[in-house]
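As you look at this complex, bear in mind that one protein chain is not there, while each of the others sits in place.
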Amino acid sequence: MDGLWIRAVAHRGAMLGAIWAALSAPDPEGLALGLVAVPAAVALSLRLLPARHPLILWRLALHLPRFLAGSVTGGVDVARRAFARKMPLDPGWIDVPPEPSGGLPGGARVALGGELSLMPGTLAAGCDGDRLLVHVLDRGGRFDASIPREAREIAAIIGHRRDRPQGGA
Amino acid sequence: MTAWLSFVAIGVLASLAGALWRVWRGPAPADRMMAAQLVGTGGVAVLILLAAVQDWAALDVAVALALLAALAAVGFVKAGTPDGAGDPEEEAPPADMQLSAMTPDAAAQVGRTRRDPDRRRGDG
Partner (left out) sequence: MADLATLLFTALGLVFFAAGTVGLIRFPDTFSRLHALTKADNLGLGFIALGVAFQAESWAQVARIALIWVLALLAAGAVAQLVARAALMRRGGA
């Protein structure tokens, strides 16, 4: 019954409750059923994924607009390349050193990969050991700054602290 | 507005049909796996449009499809691993993947950055 657990219950309850409300509104009977379904779902989620990291909501809220803007830029960028007569592509792999991603726990690393896959020019393909494998559309792009920055932001959202404040490479 | 939304729905369907050409041609299995993603986004978009055109109940179908499309993609990927049940994360990337996947130029670049002595080679 520590603080972490209480926070996780509150966050997950709010999220699953919102999903239930969106699914069943405006039917009052459906909402009433949620009083049983949502706690059951929270219990199941705590069993499948025990609370290990606090979710810092205001950091997440600050991060969302940047994520949305990035995913719009990503779509525009890929559309521009697709429609261009001479496709400006220079695809290849870059190997992100362990530092930005290696410190993150598994779930956060998946979140980082998913986010990078929607950002302009990058597509994650999971990890090889500690290193994140990232495919880029244009190897001329500057990703050695942007990828560690995303990793830092995600680390901050789950209150994850790294020894070194700045990414190397 | 109904006519316009129907037109957009037809446009999305046409773009799905174009994308299915790639699913049909391949050549890589992953090109075919993209069908799962296509249904997930394109199919959901068509359903949302149809909801506005005909009956808002179609939104519930769209929710179900959006959920199931993600699961379908996981199924596609899992079925593709050698034992049919594996998790791609469990395997190390094959050593020669870059050479077959990329231009020689790109492979040279990776050769410079990726050095992993105990990486095992792929079957092929």
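The first chain written gets the first letter, and so on, giving A and B; residue counts start at 1 in each chain.
Everything that follows uses one rule, which is that contacts are C-beta pairs under 8 Å (C-beta built on N, C-alpha and C of every residue); 3 or more make two chains touch, one makes a residue touch a chain.
Small disclaimer: the values here were computed from a predicted structure and weren't measured.
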Quiz item: From the list A:4, A:23, A:56 or A:156, which touches the chain that is not on show?
Solution: A:23
Quiz prompt | Contacting the left-out chain in the complete assembly, out of A:53, A:66, A:81 or A:160 | solution = A:81
Practice problem: Touching the hidden chain in the full complex, which residues of subunit B are there? Just list them. | Solution: 1, 4-5, 8, 11-12, 15-16, 18-19, 21-22, 28-31, 33-34, 36-38, 40-42, 44-45, 48-49, 51-52, 56, 59-60, 62-63, 66-67, 69-70, 73-74, 76-77, 80-82, 88-89, 91, 93-97, 100-102, 121-124
Quiz item: Considering the entire assembly, which residues of subunit A contact the chain that has been omitted?
Solution: 19, 21-23, 25-26, 71-72, 74-79, 81-83, 87, 89, 91, 110-111, 113-115, 117-118, 120-121, 123-126, 133, 135, 137
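FYI, only the chains that are shown with their structure count from here on.
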Practice problem: Averaged over CA atoms, how far is the centre of subunit A from the centre of subunit B? Could you give it in whole Å? | Solution: 19
